Every structure is written in structure tokens, then in C-alpha cells.
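Certain chains of the assembly are absent from this excerpt, and the rest are unmoved.
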Amino acid sequence: MVLAVERRIGKFAVLLAMSNVQDEITFSLPEHWQTCVGKVGSMDSQKVVAAVETAAKRENIIKSDGYRETHALYHAIMDAMSGVTRGQVQLGSLMRTVGLRFAVVRGNPYEEVEEGDWIAVALYGTIGAPVRGSEHETIGLGINHI
Amino acid sequence: MVLAVERRIGKFAVLLAMSNVQDEITFSLPEHWQTCVGKVGSMDSQKVVAAVETAAKRENIIKSDGYRETHALYHAIMDAMSGVTRGQVQLGSLMRTVGLRFAVVRGNPYEEVEEGDWIAVALYGTIGAPVRGSEHETIGLGINHI
């Protein structure tokens, strides 16, 4: 099991989450990999979880029915939220809010076929007080086998 | 205080930490911003802290003497480590190791001059068991006023 250089699933997820039209970031995903992106802003951490999960199911990144893939995605989201919140996975209760762009990528980042599919969730945006501009950037990445 | 689109200090730090020669990621930092990059691999979280701090001081990103700037950098590193470790900021004691590339960026990401300098620390690489290949990617970003 070796991470293939050209199949860095986490890096792709982060680049997707950070991309916007002005950027000169160009990259091509491996064939057959699945991705979705979206946005969510909230003081309620539950809404971030729901936004990513809903998008991933709607775009068929994971199966809508059954628990297995939902469980894999959930823990990838939690890991990404750890990076965003750095310590306590709380937003409004600590008087802070986030404005995030998210990306979910599914594929096999290893050279061995038998490693199967993995899922990466990247969150990038701002965190800060509920006052316009009183915020700085934040990022989180969660990776799980699926 | 508004984050200027072309001065995303966290995004620049992340891109620097993720960059390598094959990449087609090109971006230009605002004038007078200071950066340094480096690598560290360890099962000892203390060594990651030391590697980033030593590089930042050697490259004059922060002042070598005095406590104020060291304190600002330390907490940015801790925040970045939270994203890398997602929960417990421990490596070897939880039987895991990291191989990281780090970037430190210093500059004012806001439109207002009076917001002064901020520092961003990005860590990107792999985390996993102390067995070659038994690892996946991880990222962390910490931002602090300096």
C-alpha cells in the first residue's frame, strides 16, 4: 500500500475546496473518481455536517440508503471539522461562525487495487466572530476508507 | 476589517505546503510577505513544533529574541497540529507517525493597514502507522495575529 503521487485524494479535495474562478490552480483528477463541492455558512455545526452529507448523497458520491457509507462519510466530516475548529468542535456555543466551501472526493489513492475506495472531505473558508470581517481562514481534511 | 481576496494568507500557506515541482499550481504572494517552507517526519510531536519554530526564526519570519512573536507562532503551530491529529495532539503515544511539509507565511491579509501582521502555519503530508505505506494524507492550518 503506497500512496500514488498522482492520486493524492486529500490534496485534490483541498484544492477543490479552495478553488475559485480567478485561481490559476489547474489539476486533473484520476479517471472515475467522483467529486462534489458546495457551500455552507452557519453558527450551527450540525448544519455543516448536514450540508456535506446531503450533497454527497445527492451527487451519488455515497449510497443514500444503508449505513456503511454514511458512517464512513460522517467520520471524515468529523475529522475535517476538527481541523476547522481546532480543539472544541463547537461554533455558536463558543460565539463563532463559519463560512465554508466544501469538497468531497471518492477514489483509491493507493497503488494497490485492493485498497479500494477512500473518501476525502475538505472544508475551507473562514471562522470568526458573528461580525462581518472579524474572521480568519480555516481548513480541515478528513479521510476514511469507504 | 475585511479579508482581501488576493491576500488569503492561509490559502497561500496551504498551497506552499502542498507544492512540489510537478505541480501546476502557480500563485504570487503579495509584496513584502515573508515565507519559509521545510520538512519534518517524526513520531514525536515536539519535533514538529521545533522544526517549524527553528525554520521560522532562521528565515527571520519571526524575531529570534523576545517572547511575543514566539508566542504567536507557537499557538499557530498548535492549531495546525490540531488539524493534523484531529482530536488528541499525540503521535507516538498513539502509535502513529507523520511525514509533513510545512509552510509559514507572514503578512497582513486584511484590507485595513491597522490589522497589522498575521502569521499562518500550514502542515501537509501523511499520518499513519509506523509502517511504510500504512498512512493517509493530513492537513492543518493555524492563523494568529503577530
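The first chain written gets the first letter, and so on, giving A and B; residue counts start at 1 in each chain.
Throughout what follows, contacts are C-beta pairs under 8 Å (C-beta built on N, C-alpha and C of every residue); 3 or more make two chains touch, one makes a residue touch a chain.
Note that the structure is a prediction, hence the values are computed from the model and not measured.
**Student:** Note that 2 identical chains are shown, then give how many the whole complex contains.
**Tutor:** The whole assembly in this structure file has 6 copies of the sequence.
Here is the rule we use: only the chains that are shown with their structure count from here on.
**Student:** For chain A versus chain B, what separation do you get between their C-alpha means, in angstrom?
**Tutor:** Chain centres of chain A and chain B, defined by C-alpha means, are spaced 19 Å apart.
**Student:** In the complex formed with chain B, which residues of chain A make contact?
**Tutor:** 1-3, 5, 8-11, 14-15, 18, 22-27, 78-79, 82-84, 86-87, 109-110, 118, 120, 122, 124, 126, 132-143
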